[in-house]
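A single structure is presented below for examination.
Removed: one protein chain of the complex. Kept in place: all other protein chains.
Chains here go by letter, A, B and C, matching the order in which they are written, and residues are numbered from 1 within each.
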Amino acid sequence: MSVLARPWSRLTPAGKVVLPLLGLLVFLTLALLVGFATGLIPGLIRFVGDLLGANIGIVRFVVAASAILLMSVPTAFVIIYMELKVIALMNLRLGPNRVGPWGSLHSIVHGLKVLGKEDFTPTGVDVPVFTLAPAVTFLAPVLGLLVLPFAPGLLGIDMNLALLYFFAVSGLSVLGLMMAGWSSFNKYSLLGGLRAAAQIISYEIPLTLAVVGVIMLAGTMSLNQIVMNQSGSILDWYMFKQPLGFVIFFIAATAEGNRTPFDLTEADSELVAGFATEYSGMRFGFFFFAEYVGVFILSALTTVLFLGGWNAPFDIDPVLNALGIRFDLALDLARLDVGLLFLLALGPVVGTLLIALPIWMLRSDWSFLKSLVIGFILLNVLLAAAVGVWLALSFEAVVGLGWFLVKTYFFVFLFVWMRATLPRVRIDQLMGFAWKWMLPASLVNLFVTALAIIVVSEVR
Amino acid sequence: MAQQTRVRSLDDPDVFVESPATIYDAVPPYPPRTEREAEFYHLRDGEMLINLGPQHPSTHGVLRVVLKIDGERVVDLDPVIGYLHRGVEKICENGTWHHAISNCDPLEYVASMFSEAMPVLACEKLLDLQVPRRAEYIRVLAWELNRIASHALFMGWLSLDLGGLTPILYGFIERDEIVEMLNALTGQRVLFNYLRIGGVNGDLNHDFMSRLGDWMSHAAEQVENQTKLINENEIFVGRTRGLGVVDRATALRMCATGPVLRATGIPYDIRRAHPYSVYNELEFDVPTREEGDSYARYLVHVDEIKQSIHIIDQVLHQMPDGTVMAKIPRWIRPRPGRAWVSIESPRGQYGAYVMSDGSDHPFRMRIRDPSFFNLSLVGHLMPGNLIADTMAIMASLDPVMGGIDK
Amino acid sequence: MDLPGKGIFRGMALTLQKFFEPKVTVQYPEEQHDGGPKGRGRLILLYDEYGALKCETCFQCAQACPIEIIDMGGVDTKGRYHVHWGPPEQYAERREDSALRRSGRPVPDQSFVAYEAIDTAPLDRILADVDYDPRQMLTILERTQEAYGYLPIAAFRHISSTTGAWYAEVHGIAAALEHLRVEPPGGHVVGICRCPNCTLMGGGRLREALEAELETVIGGTSPDGRVRLVAESCHGESRLRPHLTVDGADQDDTTPAGATSLARRLRGHSRGRAQA
Partner (left out) sequence: MEMRRRSDDDQPNEARERVARAREADELTPSASARTEDPVQMASDQPSAQPGALKLAADRAVVEPIVVPNMVWTSANPIAYGGGSTPPAITHLRELEEEDKSDNGRWGRFDIIPTKSDYVLDLIRLNSLWPLLSGLACCAIEMMSAATSKNDMDRFGMFPFRASPRQADVLIAAGTLTTKMAGPFLRLWEQMPEPKWSVAMGDCTTSGGRYKRSYSTVEGIDRIMPVDVYVPGCPPRPEGLIYGMMKLQQLIRERRGQWAERAVGPTVPQGI
């Protein structure tokens, strides 16, 4: 027994994680080989396929939920990198530039570092609430992702009450912040949690009322339907039909996402770190991620509601037709026959050499091996770009996703830009602004919209 | 989780016992010693104490303020100082006059060209020493440059405490240019140790002059840039205008000086009221504001930067030739007596009261630091405001803990 | 009347403009500052080709230093005396151990003294027996004392680094328990009693004489390591003289002079031996 126990106890924590994983990998590989050899696996696949096919609804939900859960973390990484870099550039700094090209892996490094820190529960905290708070805060925006239509056909669930669901779920985040603030046994946290409650609940009202105009115009609460209603030209976007609603919604979304100038809950210079003061390690990481996923979903919702979602601002096909450009990329690979084999075998080699040779001849200080590696990487990049263009031209969903992401990240940039520029408002100014200005303005917007709808329908 | 509050028993190492939770609080562990303490630490319903500092992002060093709050509103407060008490005055009395110069340096570490002037000017007064005119002009040049660096930081800090990230970085860009310039002149970036009894340590050099020329060409534009960011920003103005209003009587009673006093409309500037060095040969305005609030203090700082640039321009045009050090004995032993000197630092009246017994070291040295008197206004300004406003008020008073605690 | 939000938009326009402007960052490790014409850098002592310091310990730099920060010690040219320059003694700080340590003088503190290396083989066996378990620290320490006769500092270090327990924890356990000792045991054990009865009978003078002669206090060992002075109890036996034992044997001669000669004898001094 001690033959195994001694080395195990001497392993570092990271080793204790990695070693079983390696063992598991080896076991799975062996099991797969054995399974294929004995013919068990194909039968299993057939059985499981039948089972899944019978319950396609559940499968779709599970796949969507796990895809979105997996997607949220890279999204957070991208936005963290944007925040680090954009604020740095606006400050006349260079920003992170040591890990990865242009420092692009720094956000991932920050995230992984947080994972490796000591997980610390201070004395005196309310342990269950303290433990649950980060999870609740993180899950709220992630659940919101489930109903967002990213592209035609690419969405988790096409719910007819999607908007209601969205507000209900994203309202949960305030619960997490309050739990964190209350359970931390720290007065700064308590103040941060109470501020979160007051702020987010106040801004829920103008946020929701601003959307009611859109709902009235669209006649539905399904996000997918709202986006479809905005298809056509750029003038069909609700941004132009609801300018006041758009402004109110954006300001309220800033407050809802705890972003500058409304980041009172985590006010660095006032309440040390607000509700997250006592959190360390990955629990703090959850708050960290939740904030950026929140930024993403609020930007995405703004895009969906007011900027036409995946719709392109103009139709590119007439332009292409007018210019006489036509893409016919329907390759029939089967026609190549034996040539396909040669293409697969020799294509990479020839391509790499074709790119590497000029590099090697131009750069006298690089070795041939380095040129080869660079050439191979470049070849792959070119291939990926070609495949991307092909995909974009072949499938509507990819174009839609592209437009959606462009619009969404424009709003993310706007959030970051505001953070780089603006100071923070005070709590009484914040509340006064919500109740004295935003609420009446959103009500006015509501009445004007209703009036306009009636007038337009009467005129018609 | 619960394991952390369990410790091994002293009687039996295998037995774990529950340890009493250690709860750190702002309440001192002893019974109240004065009536004020008794009143302050008696909490009414709904009130709580919150400990701001000594490590807090916006206390500008190691100031500790115990706030008694009711919700977000500050009811009462108890500032605690002394976390940076280094005994500078005592150390100065134990060294020679030359030693006192560099020992006084870190008092006001944001603008140390002013605090290090104290023993120099006092000793020159005791020695009745005539400083060469070129040295005087170089001193004025260094002081005004340092004033601009300090004010640039002030503008950034005020904004940082209000939550704006960028202005402090623009302020630091400006400060870095000035400080690198002074580094070329003095050899150090923060604690210059440049002034000497009877002059300055070294004449202007080419590196300094070229950097100064570069900076002068875009100084006004840079100030404009920095102010454009926040001067008219509605959030900034909304948070500072009407906040922390000091009226003239209070300011005078609490001995406030510098921009804090000038923001209440009293044009009191040592450079004008009791001219020292060569300030009576230079032309400059004393900017004042009537409102006395945080925003007025901010605007006074902005105007003072412009005036300082104007002064530097004149100094460069009027710079005389000659030596930069007077002839002084190697061991300085002023006659017995007392001297009071004061100058206008970025934060107000910086003064020193010095006694000499005829030996080579100051017999007694007492420094009057403006930050201490300006900071003592917080007792009048903070109660009734919100917690977020305490940061704005404290930043607009611009305290430097090195001078307050000495 | 300005448009609401005009100042905000001006600021945001400025930051966007800065976003595209060239940056001011100096990438430090690649580009380095030259220090300026008057840059004050680090003070470096130079070494000659034999590896000896070129510093002649003339103290001129220490005298000139404006903040008297140079606190130097060295060996004079004959190699006989360790000379030291510092500012006049203030607030007793010269006697502080960090000041002594910086000036290169011996430090009267156990934890700062270089400890003697030991043969760790027996200790390793003990540790392997208890499976390097820091929870069995008492067992480890007791068995270490059995093996070495006392607890050497090096053993503390070794136990601390192998079991993962803090050095201070190990030392604290050893210091808290009476039967563990950190000094090598003396050859002889001299025990005296401190009860009121013995003190009335002249025990105080006896103790003073013993402590003076053995150059230690109760509970310590004489500097040569030969005699240990411990406190014992007379268990209330009424006698007309104070209680004094040597290695457990009761002594009759309990006058201070007798105790002095006894101590000298135990320490092996010539005079004491001649008298014996």
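By definition in this document, a contact is a pair of C-beta atoms (placed from the backbone, for glycine too) under 8 Å apart; a residue touches a chain by one contact, two chains touch by 3 or more.
Remember, predicted model here, so these are calculated numbers, not experimental data.
Note that the absent chain touches A, B, C when the full complex is taken as a whole. Across A:170, A:230, A:260 or A:277, the single residue that touches the chain missing here is A:277.
Per the touch definition above, the residue from C:4, C:29, C:196 or C:248 contacting the chain not shown is C:29.
Within the complete assembly, B:173 is the residue of B:118, B:173 or B:195 that touches the hidden chain. Considering the whole complex, the residue from B:36, B:85, B:218 or B:253 that touches the absent chain is B:85. Touch with the hidden chain on the side of chain B covers residues 24, 54-57, 61-62, 82-87, 90-91, 94, 96, 102-103, 106, 109-110, 112, 125-128, 153, 168-170, 172-173, 175-176, 179, 189-191, 333-340, 355-361, 363, 401-402. Think of the hidden chain as still there; on chain A it touches residues 7, 10-12, 14-15, 17-19, 84, 88, 91-99, 103, 106, 109-110, 112-113, 116-120, 268-269, 272-273, 276-281, 284. Listed by residue number, the positions of chain C touching the unshown chain are 23-29, 32-33, 42, 50-52, 59, 63, 67-69, 71, 73-88, 90-91, 93-96, 98-99, 101-102, 104-106, 108, 110-117, 132, 154, 157, 160-162, 164, 166-168.
One rule holds in what follows: only the chains that are shown with their structure count from here on.
Interchain contacts join each chain to each other chain, per the touch definition above.
Annotation: A-B is the more contact-rich of the chain pairs B-C and A-B, by number of C-beta pairs in contact. If you average the CA atoms of chain A and of chain C, the two centres end up 58 Å from each other. One simple way to say how far apart two chains are is to compare their mean CA positions; for chain B and chain C this gives 42 Å.
For the pair chain A and chain B, the distance between C-alpha centroids works out to 46 Å.
Chain C has residues 8, 11, 14-15, 24 in contact with two or more other chains. Along chain A, residues 90-93, 420-422 each make contact with two or more other chains.
Considering their complex, residues 13-14, 94-95, 98-99, 101-103, 166, 173, 180, 183-188, 193, 202, 205-207, 225, 228-237 of chain B touch chain C.
By the touch criterion stated above, chain C contacts chain B in their complex at residues 2, 4-8, 10-11, 14-15, 24, 36-40, 66-68, 87-88, 90, 135, 138. Of all the residues in chain C, the ones that touch chain A in their complex are 8, 11-12, 14-16, 18-19, 21, 23-25, 27.
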